[in-house]
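Here the complex is missing one protein chain, while the rest keep their positions.
Let's turn to subunit A:
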Amino acid sequence: MTTTAHMPTAAGATRTDEAIVLSGVRRSYTTASRLNLLSGRRVPTASFEAVRGVDLSVRRGELFALLGTNGAGKTSTVELIEGLARPSAGEIRVLGHDPVAERGRVRFRTGVVLQSSGFPSALTVAEMARLWHGTLTRPLPVDAMLEAVDLAGRADVETNKLSGGERRRLDVALALMADPEVLILDEPTTGLDPESRRTIWGLVTGLVERGSAVLLTTHYLEEAEQLADRIAIMHAGVIAREGTLAEIVADTPSRITFTRPEHLDLARLETPGARVHVTDEIVIETPTLQDTLARVLAWAGDEPLGSLNARVASLEQVFLAVADRPLTNA
């Protein structure tokens, strides 16, 4: 267990800005076990560590995106924050409380969108929403929530007859119904049509603007780029990169690309500090985009450069670089 650098000295302070704090968090799964019939428990005989020492914090009024390849440990981490399991090591604080031991003090202030919806098949949308409404301490009205996710017209449809997008919108409506101070969304937009996605984005950013902390896992990098205040890229159970979008891409060079011009002499193109790759396409990787671009344009003069494109490093570049890294045993 590591000591937390994030927590203020005043013990149990909920005054802190940080709504979610993880320090040195690990999670092991049992991969082989035998069943003890008396206790109904499985006694582990082999295990696998999915989360290998994660530190992160999410502040109020902030949207934090947790990215990662399949099997990187995103859901395993998120389930610990949701209080669905205890970490095998490390410490988790949600609104200043342990989400498992003090679940009664945390749950009514949090909203969760699990990867799986979990609707009983016999209930209609409205019945499911009313059930959920009944379990909440300070619920927002059912009708307003269904309206907000464009499901008011589908209120009497059984949940098992909903489309994937409609199920997801209902999921989000139920999570937001708690008017949560902390909202955790595990891949809320996977497989959704653009319109459903926009609806969900709008609701989530609205919640952030009102001061809630949002933790989001996603496969869609552009979703993280557009929504997140801060981003972490998880790989093999650890956080490989963390920061604002600008911070994350800062170490990765910008790119200028164009098709190879016939009438220009490449030897006369001077781009100090940049790396130039020449095929049918010219790719220039540079830490100083503006300077290099100015030199390229001066070099080209009046000659048109086909498919000219200049951009700072993308999250995708960083993500792929992280994902390609070999797994290291922590």
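As a convention for this text, contacts are C-beta pairs under 8 Å (C-beta built on N, C-alpha and C of every residue); 3 or more make two chains touch, one makes a residue touch a chain; residues count from 1.
As a convention for this text, contacts and distances are computed from a predicted model.
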| item | value |
| --- | --- |
| Per UniProt, the name of the complex member that is left out, chosen from "Pyruvate dehydrogenase E1 component subunit beta", "NADH-quinone oxidoreductase subunit K", "Putative murein hydrolase (TIGR00659 family)" or "ABC transporter permease" | "ABC transporter permease" |
| Residue among A:Glu166, A:Glu181 or A:Glu285 touching the omitted chain | A:Glu181 |
| Selected from A:Arg109, A:Arg255 or A:Arg295 as touching the chain missing from the view | A:Arg109 |
| Of A:Arg26, A:Arg60 or A:Arg93, the residue in touch with the unshown chain | A:Arg60 |
| From A:Ser23, A:Thr189, A:Ser212 or A:Gln317, residue that would touch the chain that is not displayed | A:Ser212 |
| Chain not shown, touching residues in subunit A | 14-15, 35, 37-41, 60, 82-84, 95, 103-105, 107-109, 112, 114, 116-123, 127, 130-138, 140-141, 144-145, 148-150, 176, 178-179, 181, 199, 202-203, 206, 210-212 |
